[in-house]
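Only a single protein chain was left out; the remaining protein chains are all shown in position.
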Amino acid sequence: MRIVETADAPAARGHYSQAVVHGGVAYVAGQLPLVPGDPERRLEGFEAQARQVISNVLAIVRAAGGSPATVLRTTVYITDVAHWPVFNRLYAEALGSHRPARTVVPVGALHYGYLVEMDAVAAVEDGAP
Amino acid sequence: MRIVETADAPAARGHYSQAVVHGGVAYVAGQLPLVPGDPERRLEGFEAQARQVISNVLAIVRAAGGSPATVLRTTVYITDVAHWPVFNRLYAEALGSHRPARTVVPVGALHYGYLVEMDAVAAVEDGAP
Partner (left out) sequence: MRIVETADAPAARGHYSQAVVHGGVAYVAGQLPLVPGDPERRLEGFEAQARQVISNVLAIVRAAGGSPATVLRTTVYITDVAHWPVFNRLYAEALGSHRPARTVVPVGALHYGYLVEMDAVAAVEDGAP
């Protein structure tokens, strides 16, 4: 088992790791739209928050030894399904031609009033990247 | 990594694949009660929607090289927990004697006003089925 920690994604604010790798798979923790290295900064608006969430997840996937093309599944938690088309567009831009399995989950109020959260499972090399 | 695509389940409407296979495991995308090949058709009522969701997930599992007996976990998202007994009955009929791990998640309004969504993880052969 390997614990992943990168300054390219927000530092964990609770009892969790950004990702844990086992058996060639990285389990990436749910990411809120926090800005790496600037925990007090608050992004407003769905689009800015969605970009940050996608960026945070992919930064952790890369730190784990994967890439956008090795993401197997994402789960996206949104407080309002009306935001979905915007999310899908930004996500497609970030993922490129690769299309992981995905589940969209409409949820209640997220931590700190944020509008979107995402976690992921990705294929990675088992050794250190 | 192998991408799964089958006409026996609804075509993806966004930037995702029906399933992605890696390391002997198929990650199946969240399925809504859409009817394969008939995207404009709308199933009304919880029971019809639940049957379709279960059918869609199992069709993708089969296309990935698995079967109902190789499903490892499902996550079921429902807008009203009162529907649960009906879901459990239909699900038991479809899965037979095999009982995967399962999580039930009460959610807000799903896409298109649907009442139920399900995703899955299943064991499959790594090669093409």
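For clarity, chains are labelled A and B in written order, and residue numbers in each chain start from 1.
The definition used in the following text is that a contact is a pair of C-beta atoms (placed from the backbone, for glycine too) under 8 Å apart; a residue touches a chain by one contact, two chains touch by 3 or more.
Predicted model only: the values in this text are computed from it and were never measured.
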{"item": "Where the missing chain touches subunit A, by residue", "value": "1, 3, 12, 14-20, 22-23, 27-30, 75, 77, 105, 107-111, 117, 119"}
{"item": "In subunit B, positions touching the absent partner", "value": "23-25, 70, 72-73, 75, 79, 81, 84, 88, 91-92, 95, 99-108, 121, 123"}
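Convention: only the chains that are shown with their structure count from here on.
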{"item": "Cα-centroid distance, subunit A relative to subunit B, in whole angstrom", "value": "23"}
